[in-house]
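Entry: chain A
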Amino acid sequence: MSSGFRVDPKDAVPIWRQIELGVKRLVASGALAPGVAVPSMRDLAQELGVNPMTVAKAYQRLADAGVVETRRGEGTFVAARSAARGRSERNRDLKQQADRFASAAATLGVAEPEAVGEVRAAFSRLGRGTGGKE
Partner candidate 1 sequence: MKAALAIAAAEIRQSKLVFWGALAFGAFPLFLHFVRTGVALGPAAPGQEMPYPFLIAITAVGYSLAIAVLMGGTVVARDIGERRLGFWLSRPVPLLAYWGGKLGAAFFLAVIGGLLTIVPAHLLWALRWSDTLAGLSRTMQPWLVAIALAVGGAAAAGGAFRSRSGVLLLDIVLLPLTLAATFLAFGSSVAAGADDIVAGLIRPTLLVVAALVLLAASAAQVSVGRFDFRRGHLALSAVAWGGLLIFFAGTIFVVSRYVAAATVTDLRLSSAFFLPAPAGDRVLVEGRTVHRGNLFGLDKQSAGFLLDEAGNASSIGGNPLGLKRSAWSSDGTHVAWVHLGMIGSSSLPQPLRSVPGLGPSLHVHHLARGARPRMLRLSAPAAVLAVSPSGRRILLATAASKRVVDAETGEPVATLDAPASWTRAAFVSEDLVRALSKQLYEPTSVVEWNLAAGKLDLRWPAASATPLTLVPSGDWQQVLRFDASGLFLHDLDGRIVATLVDGWGGRANRAAGPLSGGRYGCIEEEAPGRLRLRVFGSDGRTLTEVLFEGRFPVRVGGEPRPGVLALAPTSLDERPRATQFVDIADGTLARPRPDSIPALRRWEPLRELEAVNPEPGSLATRLFLDRDGRLSSIDPAGGQRVIVTPRARNER
Partner candidate 2 sequence: MSSLAVDPVLEVEHVSVRYGGARVVEDVSLSVERGSVFALLGRNGVGKSSLIRCILGQQRPSAGDVRLFGRSSWNSRRAAMARVGVVPEEPDAPPEMNARELVALLGDLYARWDGADVLARIERAGVSARVPFGKLSKGQKGAVMLALALGHRPELLVLDDPTLGLDAVARKALYDEIIGDLADRGTTVLLCSHDLDGIERLADRVAIVKERRMLLNEPLEELKARFRRLRVTGTGASGVDWTPFEISASDTREWGVETLVANFSDERFETFRARAAAVDVEVVSLSLEEIFVALVGRKEVSS
């Protein structure tokens, strides 16, 4: 199974983090539906050409975050939404990301309407409209 994302080893962001974010993005965009199996650590490592421990670390963090779950003898699967962490955590994460984005925009000297427009464009690239649950 192809992973659907790439990693750039040269990037400053550690590879495990790139994998973690990549999987999260796929799950968020719906490309990886709940219950779908994610590639095994071995397969993903070979496909990306990276140290399997890196993949293992990413998967561990994803499991801790509740994004995936490992069933012994069967593999690793995308977790069901309802088993995800509580709404308050999700909101807190979201708020954190929003703060980061806003301060980045301010640093760049971008006004709010333009910045919000960029957010909308990002969502459309993800292939989903605003709002809507699973």
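General remarks:
Simple rule for what comes next: contacts are C-beta pairs under 8 Å (C-beta built on N, C-alpha and C of every residue); 3 or more make two chains touch, one makes a residue touch a chain; residues count from 1.
For anyone wondering why these and not others, all candidates are chains of the complex that A comes from, given by their letters.
The structure displayed is predicted, hence computed values, not measured ones.
Between chain A and the candidates 1 or 2, touch in this complex occurs only with 2. Chain A meets candidate 2 in the complex at residues 9-12, 14-15, 41-42, 45-46, 48-53, 57, 60.
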